[in-house]
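A quick write-up on the structure given underneath.
What you see is the complex with one protein chain gone and the rest in place.
Should a chain be cited, it is by its letter among A, B and C, assigned in written order, with residues numbered from 1 in that chain.
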Amino acid sequence: MSVTASLSYFSRTALNGIVRSPFVHVIAVASLAIALVGFGLARMASAQLDRLMLALAGEVEMTVYLEPGTTPDKMAELQQALSQRTGGQTRVVSPAEALGRLSKELGDPGHALTSLEENPLPWSVEVTLPPLAREPEALKALADRVRTLPFVTQVDYGQEALERLTAIARALKLGSLIAFVLVFLTAIVVVSATLQLAIYSRREDIEIQKLVGATDRFVRAPFLIEGLLQGAVAATLACGALWAFAFFVGPKLAALFSFLDVGGPRPGIDPRLVLELFGIGAAMGLLGSVVAVRRFLRV
Amino acid sequence: MSVTASLSYFSRTALNGIVRSPFVHVIAVASLAIALVGFGLARMASAQLDRLMLALAGEVEMTVYLEPGTTPDKMAELQQALSQRTGGQTRVVSPAEALGRLSKELGDPGHALTSLEENPLPWSVEVTLPPLAREPEALKALADRVRTLPFVTQVDYGQEALERLTAIARALKLGSLIAFVLVFLTAIVVVSATLQLAIYSRREDIEIQKLVGATDRFVRAPFLIEGLLQGAVAATLACGALWAFAFFVGPKLAALFSFLDVGGPRPGIDPRLVLELFGIGAAMGLLGSVVAVRRFLRV
Amino acid sequence: MFHVTKAYPGDPPVLVDINLDVQKGEFVFLTGPSGAGKSTLLKLMFVAERPTRGQVLISGRNVARLRESGIPYLRRNIGVVFQDFKLLPTRTVAENVGFTLDVLGTPRELVRAKSLKALKSVGLEHKADVLPPKLSGGEQQRVVIARALVNDPAILLADEPTGNLDPRLTVEIMDLLCDVNARGTTVVVATHDASLIERYQKRTLRLERGTLVAEALGHKAAALMA
Partner (left out) sequence: MFHVTKAYPGDPPVLVDINLDVQKGEFVFLTGPSGAGKSTLLKLMFVAERPTRGQVLISGRNVARLRESGIPYLRRNIGVVFQDFKLLPTRTVAENVGFTLDVLGTPRELVRAKSLKALKSVGLEHKADVLPPKLSGGEQQRVVIARALVNDPAILLADEPTGNLDPRLTVEIMDLLCDVNARGTTVVVATHDASLIERYQKRTLRLERGTLVAEALGHKAAALMA
């Protein structure tokens, strides 16, 4: 039999199988689709979480306080050194500006501060840090190094708040990792179980096929095609569900974080995710079929 | 047939069914157990989340600034009024204390503040708010009301930080709600699918039972007992898995939040949760059986 | 026991305007070529199929209009030997036979004892604890006969009960059915075996393409079959 002829025969048989016992196939596709939706949600959540954490962490700034009497020349020098070392943007803040800000932050009662005769605050340099340097440990090391530079009296960077946010980020990551592992394990159990049952319900077919002289490969081929088809259909359904999710639930979620300015409009679904879903769906369908059919080939 | 005799007959038949085709039962139990673990995790996560959010929100304080020249009598009066209105603890802060704190918060450079001749800060009352009043809207309303009291110049309560935390809490709640709904839908689909397949594999039995004159009730009873048993076994497995999770993964999660002092040692699993799991497991097993067996009773 | 009946399960009618009356305690052979509608006729009496038109009276009740919930109680009085056996492959032979009694709520020990007795009557007591797929065709057929007889039904419908049996066993089984009949059970046997019809000299109904074409006794009927 030519390759195309047998391919057409196997496809026909697979389609027949699906048309004639739609029940088991619907279940297999449903469980595959659910597994894929779980996977897709985990992926989307993880991507969103990264962006969200960046936004939540806000601008991480380091304030470097200078000795009284540092000359503008020295300040410019230091500013450059800091720029190089941290890779961030730097800005010199005069005592007057600092006092103005402080009184503003304190609100009405702080107003009195502006009327002080003598400004008690020192000159300082503010460094806006790039995302790479935001890990608490990296930041601490950086602060320690900056502290040893000439004219620097103190370095401040909101250590506590940052640590808190980082802890939240880690917990969320761990949580989503656990959720992901659970979803994936469930998916594998469910898919292989359903497929085994689906094929279990056809053990008679397999037995009879073998009795009339079918080779193992011949018996297996339609099941594999069925598995592939199931995977593809499930992936399509999953993409639809994820798209619907992104479309209907996404904005509500985004609205909650509107004040954070998480970024431009959410993309529907990442095309790479679509590819991944189809790949994983097909692989799971195929693998499930291979494993499941093997149990019934010994007749 | 007496009730005990038929109960014993049905139980024997159910057990026989399980012993003779263990395969479908293992799958049904596994999917039920997975569903229950998902449910349990969602419940545990939601409970932990509440505690975590409380801890993360920290102490919510409201500072009420007073007019210069408010007499101690008036202050005491106001303090009492605030206590009543907010239900929280109140404390009068003198300008000296406030300045000391401010200079401390500013660190080294703020040290200069303590040397000021004239203290620019007003008297104030700090109110530690009870958890109930921590919702941003409630808080805002409260602040507005407090602002109209005599001698009050301004009310401050870290609006922005609180809103941010509340948004996180809401997102987490929404996220876990979505996860929960997904898990539950999956569970229902999977369980009913597996049970349908399990019973599908026994449609011959049902057909033959009906042909030899069994009533529908007679056919159904062993399946219902099987469903109940499956639910119970699945619940036991789920409790074991959740306990293992709480035991092995829980401490790691808790360690991440150690700085927050989330509360005493985590309880293994809440006994109420165990009861719920058994109840839901039995109900799902039973319901699945009822639905599944109905499809095959028309012969 | 039977009156006017017509049935059209498929597109062309399988049974057309059958009129037939079986007395209580009678022994009737049902014969006719393959696909004539013998099994369908038996299924009507058993309410496994409903007639499209007409009525089937059993002990004066029209079972064609029996409601769902009444069917089990009717079936408990009818023993059936199915042409395709319908044995549960996952239960032992004794359990398969005892099934009919379980349904009636017979106590466990009695079920076992009665099942073994029924199996003995068909010569299979040594296979009581074997699963049906491990039996030969003839052995399976005898298990079905044992199951049909185990609760002493008022009516026995046997569809080709000896198709897989050797001549010696066939005679044994037919003698068994005659015994049962002698004890008052109405017996209807669908068969192709002319030698049986000749040997037992009972009333024989001949179906052809869904109509009753002849009714005769013993060898007259057998002669028609050749």
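Please note the rule applied: contacts are C-beta pairs under 8 Å (C-beta built on N, C-alpha and C of every residue); 3 or more make two chains touch, one makes a residue touch a chain.
Predicted model, so just to flag it, every value in this text is computed and none were measured.
Although one chain is omitted from the display, it touches the following shown chains in the full assembly: A, C. Note that of C:V16, C:L169 or C:A216, the residue touching the chain absent from this view is C:L169. Note that of A:T90, A:S103, A:Q209 or A:S289, the residue touching the chain absent from this view is A:Q209. On the side of chain A, touch with the chain left out of the figure occurs at residues 1, 5-6, 8-9, 13, 16, 20-21, 204-205, 207-216, 218. In the full complex, chain C touches the omitted chain through residues 10, 31-40, 83-84, 134-139, 142, 159-160, 163-170, 192, 194-195, 225-226.
The criterion applied here is as follows: only the chains that are shown with their structure count from here on.
The most centrally placed chain, judged by C-alpha centroids, is B.
Averaged C-alpha coordinates put the centre of chain A at 68 Å from the centre of chain C. Rounded to whole angstrom units, the spacing between the C-alpha centres of chain B and chain C is 63.
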